[in-house]
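Shown here: the complex without one of its protein chains, the others still in place.
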Amino acid sequence: MEKLTSPYKWGMVIDLDRCTGCGACVVACQAENNVGICEKQEISEGRNMHWLRIERFWVGEYPDVRVRFLPVLCQHCHDAPCEPVCPVYASYHNPDGLNGQIYSRCVGTRYCGNNCPYAVRVFNFYPHEWPKPLDNQLSPDITVRSRGVMEKCTFCVQRIRRAKEEAKGEDRPVRDGEVQPACAQTCPAEAMVFGNLADPRSRVARLSRSPRRFKLLEHLGTHPSVYYLKGGGREHV
Amino acid sequence: MSWLIAGLFCMVAALIAGMVLMYILPLDFSERSPVQPLIFSHKLHAGANGIPCLYCHHHADKSPVAGIPALADCRACHLYISPEAPEIKKLMGYWDRQEPIAWARVNNLPDHAYFPHMMHIRAKIDCSICHGQVAAMERISRTASLKMGWCLDCHRQHKASIDCWTCHI
Partner (left out) sequence: MKRRTFLQLSGMTAAGALLAGCQSGNEKLIPYLVPPDEGVTPGRATYYASSCGSCPAGCGILVRVSEGRAKKIEGNPDHPVNRGRLCARGQAILQELYHPDRVQQPLKRSGPRRSGEFQKITWAEGLSLLTAKLKELQQGQASDGLALLTPQLSGSLAGLASGFMRSFDSPHLISHEFLAPDLLRQAERQSFGQPGLPFYDLAETRYLLSFGADFVESHHSPVQYGNAFGRMRQGRDTVRGHFTYVGGRMSLTAASADRWMPARPGSEGALALGMARLILAETLYDKGALAANGLRPEELLVRLKPYDLPQVAVLTGLPQESIAEVAREFANTRPSLAMAGGSVAYQTNGLESVRAVHLLNTLSGNLNRPGGVYPAASANGPENSFTELRALVNSMGAGRIKLALIKGDPVHSVPPASGFQQALDKVPFIVSFSQLIDDTALQADLILPDHAVLESWGDVLPQAGSRQAVYGLMQPVVTPLHDTRQFGDVLLAAASQMGGAMAAALPWKSCLELVKGTASQLGHKKEEDFEALWVELLRQGGLFETKTVQGKGYRWSSVAALPDPARPKFAGDRKQFPLHLQVYSSTAFSDGRSAPLPWLQQLPDPMSTVVWDSWIEINPKTAADLGISHGDLVEVTSPQGALRLAAVVYPGIRPDLVAIPLGQGHKGGGRYARERGVNPLTLLALVEGDEQQPAWNATMVRVTRVSQKGNLVTAEHPQGSYRSDLVGI
C-alpha cells in the first residue's frame, strides 16, 4: 500500500564519458558508511568489503589498447533477485524503490549475495577493527556491522532520511539535488547524478532519458535504478 | 541403558524448555527505576512548578537526542533558587569538582534502532506517550516496553511510516 504513496523513486545516472576512474567515490563510500578496513589476506580471498567498486576493462591489444571504467554499486533493482531469497526478510524493497538490508534481522545465510548478478553485496566474514583512536571516525548515523552480517550500498539512506526530515520540518518535498550520496557528492568529474526518478523534471530523470543510456546486465530483467551513459568516444557515436 | 535414554530425553526437554523460557521471559535486566546519583524530582520541577519539558531538554525539537541539561544550566537557576538544600549543595559539589553527573539511563533503545525526538515532537506526539506521566514521578521510571511491536502499534495508528529503514539503518 505504501508503494503507491511514496513521491520518491531514488535513482542514479553514471556518465561513463565523465568518469576518470580516480577512486574518490570508493573512499567516500567507505568513509560515510563505516565500511570495514580489510587486510590484504581478506581481499586475496575475494572478501573485500567495499560497497562501491570500479571495474576496469582492457579492450584491444598494444598499441591499440583502451581502458574503460565502470563504477559498480548496488543497482537497487525493482525486480531484485536478492529480495525473494532471504528467509528472514532482512533484504526487502522499500517504498522509495530502494533495496533495503536490515542488519539486525540478517542471520547470514548469504543467499542474497549469491543471487545478486552484480556481486555488490558483501558479507562480514571477519570482525573488523578500528584500533583506537581510529574508531573516532565511525559515523554515529549508521550501525557498525558485526561479523556474520550481509551489507551493501544503501544510496546513503542516512542522508536521504536527513533530507526528508529537513523537508518534512519545512513542509515541502525534498528538492532536486538536496540529497546526494557520498560518492556522487565527491565525484570530481561530476559523473554521478542522484535524484528522484519519479519527478520527470529532476536532473537524474532528464539524464536517464539520454540516448547514451544503458542498464547493467539489462537482459536479466532486474530493472535497476542505476542508469549508465556510454562513453562518447568514436566507437560509440 | 534405559536410564541413559531417559536422562538424555530429560536433558533435551530441559534445554527446549529453557529456550522457550528465555524467549518469552523479558531479557531486559536493566532497572525500570534506577537510583540516581542525585535525587532529582521531576514531580517538583515539571509537576509542581510546571516547567515545560523543552525548557531543560531543549534539543528535543531540533535533534534526534533530547539532551540532558548541562550542569551549568542546573546551576544557573539554583544559584538563586534554594541554594541551601542538601541536594543542591551536592550539585554544587559536582560543579566545584568539574565532574559531570553520571545519570542512570532509564529509557534506552538498542544501538540498531534510530529514534529521532524532533520528528515525534513535530508530529505532535506528547512526551508522556513514551515517557509516561513524568510530572507525577518523584524518581523517573520507565513506563513503556520500548519494544518494536509497541513502536509499530503507534506508527500504524498514526499512519506513520512502517518501512524498516525508518528506524533500522
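Note that the chains take the letters A and B in the order they are written out, and that residue 1 is the start of every chain.
The criterion applied here is as follows: a contact is a pair of C-beta atoms (placed from the backbone, for glycine too) under 8 Å apart; a residue touches a chain by one contact, two chains touch by 3 or more.
Here the structure is a predicted model, which means the values were calculated and not measured.
Contact between chain A and the unshown chain involves residues 15-18, 20-24, 26-28, 30-32, 37-40, 43-44, 48, 50, 53-63, 65-70, 119, 131-140, 182, 185-191, 214-218, 228, 230-234. Along chain B, the points of touch with the absent chain fall at residues 3-4, 7, 11, 18, 27, 29-31, 34, 59, 62-65, 67-73, 95, 98-106, 108.
Everything below uses one rule, namely that only the chains that are shown with their structure count from here on.
Averaging C-alpha coordinates per chain places the centre of chain A 36 Å away from that of chain B. The residues of chain A lying in touch with chain B in their complex are 2, 92, 94-96, 98, 100, 102-105, 141-143, 154, 157-158, 161, 165, 168-169. Here chain B touches chain A in the complex through residues 110-112, 116, 118-119, 122, 161-166, 168-169, going by the rule given at the top.
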